[in-house]
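Heads up, one of the protein chains got dropped from this complex, but the rest are sitting where they should.
Labels for the chains are A, B and C, by order of writing; each one numbers its residues from 1.
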Amino acid sequence: MSLLPNSTTGDIVVLVGHPSTGSRTGAVGRAVAAQLGDEPGHSLRVVELAELGTGPLGEDGVAVQEAEELVRGAGLLVVATPVFKAGYPGILKLFLDRLEPTALEPVVAVPVILTASSAHGALADLQLRVVLQAVGALLPVPSFVLEEHHLDDLPQYVDAWQGRFGTAARAVVRALDAERVSAR
Amino acid sequence: MSLLPNSTTGDIVVLVGHPSTGSRTGAVGRAVAAQLGDEPGHSLRVVELAELGTGPLGEDGVAVQEAEELVRGAGLLVVATPVFKAGYPGILKLFLDRLEPTALEPVVAVPVILTASSAHGALADLQLRVVLQAVGALLPVPSFVLEEHHLDDLPQYVDAWQGRFGTAARAVVRALDAERVSAR
Amino acid sequence: MSLLPNSTTGDIVVLVGHPSTGSRTGAVGRAVAAQLGDEPGHSLRVVELAELGTGPLGEDGVAVQEAEELVRGAGLLVVATPVFKAGYPGILKLFLDRLEPTALEPVVAVPVILTASSAHGALADLQLRVVLQAVGALLPVPSFVLEEHHLDDLPQYVDAWQGRFGTAARAVVRALDAERVSAR
Partner (left out) sequence: MSLLPNSTTGDIVVLVGHPSTGSRTGAVGRAVAAQLGDEPGHSLRVVELAELGTGPLGEDGVAVQEAEELVRGAGLLVVATPVFKAGYPGILKLFLDRLEPTALEPVVAVPVILTASSAHGALADLQLRVVLQAVGALLPVPSFVLEEHHLDDLPQYVDAWQGRFGTAARAVVRALDAERVSAR
């Protein structure tokens, strides 16, 4: 599976940490990411961890390596996750465990969490942010945490979140990008 | 005093959440568990998640089901884990994700954490306790958190922890066991 | 103000960490504590931090010292708190800041949290447990966390929590008490 030929640094990548494909979690992640791009029609690149084959993530299959490269090269990484047992799923941690502590240093990450319980959502959010920071990601804005019973009103929730945090998120992406360019 | 005579339910089980077999983490878990049993020679049952075959844990291979039954039936469950990226490994969460929210309701759990960084150990501990509680486990005492550079003095650290918390941990195991017996 | 003349070690003490007296938080704390006692009519001792005078807690007024002695000598300490800004109130931390890291080593603590938001309640719970553990308290059971809109059904919620955790909490209190007696 070829994920992202001709990938450039700085794309928006949605990492879907759900063990099943076609999840509502992935749809929410894409909805948030679509609004975070500056330009209309900005294409998103999506990594569905559930599609990375039947082997464990720990095995270095080609698909996993490609996914990892995509995530490392993201300008903005939306990490979309459901909540299992007051945390994010094991499949997502399995993927993050592959990364060294500085792997995501140039990456701005925005967690997107879909949860049935607002208490468990808050706890999962806390955990995911700790771990993303431990692989070097910068998390400049609060996560987008949505309770499942609000799914029908997803666009309004995304708009409200963007209205408050979109400017800050984009400002950091641009500033880090400019820093990278000037460092070359 | 016999903690759990003639009972498969109620044994001490060590769940080793390390992706490799033969880990120091597993050895530390066994050392803590050995002292938590009342009787000399009390046999421990050990589940090494790394030994559960090459398939992902999500697949219902026989080994995984057996491991799950053992964990559900434990009187005292020592959950031994290293720290990866300021959290516990994905392989451990993958296993816990299989359990329903009440799966470990009769189980007393004691996390055992081996870490290179005391800050990351504290954060991983917080996360593991949240998730174990979300599958119903009771965590009556603080986790045994050991920094790797103290491994040579493991026995003294285990003794000190036991001296402070062993009584409480055993009291809860016995009280819950008595409650189970009287409920039959 | 004489708080507790003739206090014996091992009493149930309710520490109410609300800046106002007569709070619903205090009432919930008393309701949980009343059921945790073994004997009918077991008297509770209540420390209302809001009653400790107009000076800051940091000043060593007599009332504060008495309150501190009561808390240190508790067999079971119910720490009742509202949730302010996703945490427990400053007045409660001000009181805990007075204690040395081993101050509550012989004390079994049960947090009781009344919250408008279940997400903020979960986060405040996490924080309070971290800090209580840092002053030596043992927290053998999950906190009693109640959302305000369930206040009318308080008795049922207390019963359900007691049914699941009362045995374990009391077992630890008794075991530690026995340990203290045998250590004399």
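Operating definition for what follows: contacts are C-beta pairs under 8 Å (C-beta built on N, C-alpha and C of every residue); 3 or more make two chains touch, one makes a residue touch a chain.
The structure presented is a predicted model; accordingly, all values stated were derived computationally and were not measured.
Q: Among C:I91, C:V108, C:V158 or C:V172, which one is in touch with the chain left out?
A: Touches the omitted chain: C:I91.
Q: Have a look at B:L49, B:I91, B:L104 or B:L126 and name the one touching the chain we're not showing.
A: Touches the omitted chain: B:L126.
Q: Hey, which of A:A27, A:L44 or A:L138 is the one touching the hidden chain?
A: Among A:A27, A:L44 or A:L138, only A:L138 touches the chain that is not shown.
Q: Could I get the residues of chain C that touch the absent chain, sorted low to high?
A: Contacting residues on chain C, toward the hidden partner: 19, 54-58, 84-97, 99, 101, 120, 123, 127, 130-131, 133-135.
Q: Tell me where the left-out chain touches chain A, residue by residue.
A: Chain A touches the missing chain through residues 105, 126, 130, 133, 138, 140-142, 164-165, 167-168, 170-172, 174-176, 179.
Q: By the contact criterion defined above, which parts of chain B meet the unshown chain? Give residue numbers in ascending order.
A: Output for chain B: 117-123, 126.
The criterion applied here is as follows: only the chains that are shown with their structure count from here on.
Q: Note whether the interface between chain B and chain C is symmetric in residue numbering, meaning over half of all numbers used appear on both sides, and answer same or different.
A: At the contact between chain B and chain C, which are copies of one sequence, the residues are largely the same (over half shared).
Q: If you average the Cα atoms of each chain, whose average lands nearest the overall Cα average?
A: B
Q: If you average the CA atoms of chain A and of chain B, how many Å lie between those two points?
A: Distance between chain centres, rounded to whole Å: 31 Å.
Q: Where in chain C do residues touch two or more of the other chains?
A: Each of 126 in chain C touches at least two other chains.
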